[in-house]
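Up next is subunit A:
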Amino acid sequence: MWTILQKDLLLELRTREALSALVVLMLLILLTFTFAFDPAEAATAAPAVLWVTFVFAGLLAVQRTFLIERENGSWYGLLLSPIDRGAIFVAKMTGNLIVLAIAQVVLLALLALLLGVEMPRAPLALFVVNGLGLVGFSALATLFAALSVRLRAREMLLPLLVLPLLVPVVICAVEASRVVLAGGGAADAGAWLRVLATFDVIFTVAGWLLFEQLVQE
Partner candidate 1 sequence: MSTPDRLWFLFAAYSAFWLLLAGFLIHLGRRHRALDRDVRDLESRLDRIS
Partner candidate 2 sequence: MSLRARLALVAEHVLPFAATAAMLAALGCVFLYAPNERMQGAVQRIFYFHVNCAWSAFLGFFVAAGASAWYLWRGGETADQLAQAAVQVGMLFCTMVLVTGPIWARPIWGTWWTWDPRLTMTVILWTIFAVYLVLRSMGRDDAEIARYGAVLALVGVLDIPLIMVSVRLWRGMHPSVISAPKGQGGLEDPRMVVTLLVALAAFVLLFLWLLWRRFETLRLRDAIRRVEDRVMEARA
């Protein structure tokens, strides 16, 4: 499993394709929001902007990684090898997660710059809160991404599949971020974080179990 992860990461780092596309896309969406919002409201809107940008850009990015792999045939090579399918899922999910996490740091920085959002004194808390959301996001996106590349309506399909399922993540991550941005600590956001953590555990395990059933060719 580690080898797959290593391979994916190395590929990413060398080409930096998905990451750069992701960052540029996020920047564009963020800019659009900047024009849409009155700067005074920025602080309250910030977590929502963060997550909306994130979800749409993130889904496209995850989809791309699968598309590339499928196009150059390495996907089938992977399936034919005797590696446990569950392990493939975890490797892919972690790979996506790392890319998304890096993107998130960039996005948070952009957010602070463009919308003039006050970053809390402990930015780590904000990062952790959103990181928890990311884990759940990665799990579901990775699970369903392999399908969307096959069908004609691919760009539409992955968001359709994943977004309704992600509602708890969006609600909890946005509200928890809001708490942290307003200066609260982990304890204040406790309830949201608990739900996020539960979500992450359930869907990582589910993805790990289900991926095996999905990719049989």
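The candidate set was assembled so that all candidates are chains of the complex that A comes from, given by their letters.
Assume contacts are C-beta pairs under 8 Å (C-beta built on N, C-alpha and C of every residue); 3 or more make two chains touch, one makes a residue touch a chain; residues count from 1.
Since the structure is predicted, the reported quantities are computational estimates derived from the model, not experimental observations.
Here subunit A is shown alone, and of the candidates 1 or 2 it touches 2 within this complex.
Those residues of subunit A lying in contact with candidate 2 across their complex are 140, 143-144, 147, 150-151, 153, 157, 160-161, 164-165, 167-168, 171-172, 175, 191-192, 195, 198-199, 202-203, 206, 210, 213-214, 216.
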